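With one protein chain removed, the remaining protein chains of the complex are shown where they sit.
Let's turn to chain A:
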Amino acid sequence: MIRIPCPFCGTRDHSEFTYGGDGTIEYPALDAPKEDWHDAVFLRDNVCGMQLETWHHVHGCRMWLLVERDTLTHEIHSVRPAHPGLAAMFETDQEAGE
């Protein structure tokens, strides 16, 4: 079992989450050329090693998270909210706390 430290709920079993996928994909603008959409939808780096990926805490707070995980060892390096605003809030909280 992978244990994921959710910033909102604490450390939980991965079975509470749904794996989203590669977190580095940037979806192009809606009117971008179809080649750009092809690449974003169909092509993957498929990293063996540290990967940035999305997880949904679907049986918890229901927040989307960005997780850095090693795809070979399953070691988790970092977890932060996927929403950039919330992630920034967390960072300021941490700095204020230090």
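A few comments on the model shown:
One rule holds in what follows: contacts are C-beta pairs under 8 Å (C-beta built on N, C-alpha and C of every residue); 3 or more make two chains touch, one makes a residue touch a chain; residues count from 1.
As a working rule, contacts and distances are computed from a predicted model.
UniProt lists the omitted chain of the complex under the protein name "Sarcosine oxidase subunit beta" (options: "ABC transporter ATP-binding protein YxdL", "Tetrathionate reductase subunit C", "Branched-chain amino acid transport system permease protein" or "Sarcosine oxidase subunit beta").
One chain is missing from the display, and on chain A it is touched by residues 1-2, 13-15, 18-19, 21, 35, 38-39, 41-48, 51, 53, 71-74.
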